[in-house]
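The complex is shown incomplete by one protein chain, all other protein chains being positioned as in the whole.
Lettered A, B and C in written order, each chain numbered from 1.
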Amino acid sequence: MSNDPKSFPQPESWLPHRVSYGETDAMGVVYYAQYLHFFERSRSLFIRDRGMSYREVESRGIFLPVREAQCRYRSPARFDDLIWVRVGIREWGRASMVFVYEILAEDKTRLLATGMTEHACLNDENRPVGVPAWLKDLFSGTPPSCP
Amino acid sequence: MSNDPKSFPQPESWLPHRVSYGETDAMGVVYYAQYLHFFERSRSLFIRDRGMSYREVESRGIFLPVREAQCRYRSPARFDDLIWVRVGIREWGRASMVFVYEILAEDKTRLLATGMTEHACLNDENRPVGVPAWLKDLFSGTPPSCP
Amino acid sequence: MSNDPKSFPQPESWLPHRVSYGETDAMGVVYYAQYLHFFERSRSLFIRDRGMSYREVESRGIFLPVREAQCRYRSPARFDDLIWVRVGIREWGRASMVFVYEILAEDKTRLLATGMTEHACLNDENRPVGVPAWLKDLFSGTPPSCP
Partner (left out) sequence: MSNDPKSFPQPESWLPHRVSYGETDAMGVVYYAQYLHFFERSRSLFIRDRGMSYREVESRGIFLPVREAQCRYRSPARFDDLIWVRVGIREWGRASMVFVYEILAEDKTRLLATGMTEHACLNDENRPVGVPAWLKDLFSGTPPSCP
C-alpha cells in the first residue's frame, strides 16, 4: 500500500484531534485500537465535508460496514497532543470502497501512523449492492449534475 | 449510600475480570470511566445468573436505560490484575431500580471501588412502565410461582 | 447537587464534541460510560483555557486522580450529534476539588446530562497535599499576582 503524502487521493479531509487521557494506556501512549476510532471520526468528517452525514447515508438505505482494517504505527502520540487525521478514498469496487488514512503530528509533517479500511456497500436488507451513483459522486467531490 | 460488604443486598453475583492494557491509562491504572463498563458487565451476569439474558429482557419489550451512575474510587487496579465485580439490587421503585456494586481485588477482601446505577423501566415506546412482576421476581431470585 | 445553569460556577469552559459511532451502543445512543470520558476531555480543555496543560500540572509534581464521579442522564445523544460539555469548579477542599459538568445539545439550551467529579490532590509520592496556591489561582482564573 502506498500512503505517500505526495500522492494522497483527492478529495481529502483533515480532522484535528486532541488526545485524551482515556485514549492512552499504561505505556503512556495512545492505545493501538484507538487509531481505528480516529479513522472512523475522520470518515464521518470526510462525508460531512462533502455535504452529507453518514446518518443521512444510512437513512437512504445504504450501509458501509468495515470489511477490513489495517494500521501501521510509526511513532506514538501522547496525552494532550494535537494530532491530525487525513482521510481520502483510494479505490472504488463495484460494491465496496477503500478509505486511506494518515495520522500526523500537530505540525502536519511528522507521520505517526498510516492505515486503511475497506467497506462493503449494503442495502437495508444487509445485501451487497453496487455503490449508488449519488454516493460515488458525492464522495468523489463531483459537483451534483444539473437537473 | 451504604455499601457495607456485610449488608450487601441479596441475591448477588460475582464477575471475575482480568484488566487489559486497553483499560489502563497513562497513569498506569484502570481509566476511571472503565468502572462503569465493569458495572455493566456485572449487571448482565447478574441477569444471566438469574436465568435470563438482558437481550431477552429487551425482546420482551422492557428496556432499562441508566438514569444515574456513581462510582467512588478507593484504590487503583492495574494491568493484568484479576478483579471481582460484586453486584446486587439495593432498591426497587415503581418504574425503576437501583443496582449497587463493589470492585474487589483478587483476594476478594480489599475494596477498590463502590458504585451504583439507577435504571428507568421503559416499554418499547420509550415510556416509563411499572416494573413487570416477572422481572422483579426474576431479579429478586424468587422462584417462579406455580401456574 | 445543584447544577442550575443560571448559577454555573465561574470561570467555565465549553467543549464542542461530535459523537462518533464508536461512542454509541446497540441502543443507538451514546454509551453511558462515555460521558465520563467527555467530562475528562472538558477538564483538560478547562485547564488549557486557563493557560496550562494537565501534562504541565503533572510535570510540576501534582496529580489529580478522580476520587468520585457521578452522572445524571436526562436525554440521550446520538451518532453525529454535536454536543457541548460545560465545565467549571464548584468547590475547593484543602487537598481536593470538585468539577461540575453539563452536557448540552447543539443549541446549548437542551440539557442532556449533568455530573461531577471529585479529585484528590497528590504529590509525586502519591500522598495528599494541600492544593498549591498557583494551581488554585490558575484554575480560579485569578490573574497571576505581580512579583
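The criterion applied here is as follows: contacts are C-beta pairs under 8 Å (C-beta built on N, C-alpha and C of every residue); 3 or more make two chains touch, one makes a residue touch a chain.
These numbers come from a predicted model, not from an experiment.
Asks: Given the contact definition stated above, which residue among A:Arg67, A:Arg110 or A:Arg127 touches the chain not shown here?
Replies: Checking the options A:Arg67, A:Arg110 or A:Arg127, the one contacting the hidden chain is A:Arg67.
Asks: For the chain that's not shown, point to the residue among A:Ala33, A:Leu82 or A:Ala133 touching it.
Replies: A:Ala33
Asks: What chain B residues would touch the chain not displayed?
Replies: These residues of chain B touch the chain that is not shown: 18, 20-22, 37, 40-41, 44-45, 53-55, 78-80.
Asks: Over the whole complex, note the residues of chain C touching the chain we left out.
Replies: 21-22, 24-29, 31, 33, 78-79
Asks: Take the complete complex as the reference. Which residues in chain A touch the chain that isn't displayed?
Replies: 27, 32-37, 40, 63, 65-73, 76
One rule holds for everything that comes next: only the chains that are shown with their structure count from here on.
Asks: Please identify the chain lying most centrally, where each chain is represented by the average of its Cα atoms.
Replies: So the chain sitting closest to the middle is C.
Asks: Which rotation angle, from 0 to 180°, best lines up the CA atoms of chain A with chain C, given as a multiple of 5?
Replies: Answer in degrees: 180, to the nearest 5.
Asks: Quick one: chain A and chain B, Cα centre-to-centre, how many Å?
Replies: Whole-Å distance between the two chain centres: 36.
Asks: Please compute the C-alpha centroid of chain B, do the same for chain C, then give the distance between them in whole Å.
Replies: The separation of the two C-alpha centroids amounts to 25 Å.
Asks: Which residues belonging to chain C are in contact with no fewer than two other chains?
Replies: Chain C, residues with two or more chain partners: 37, 40.
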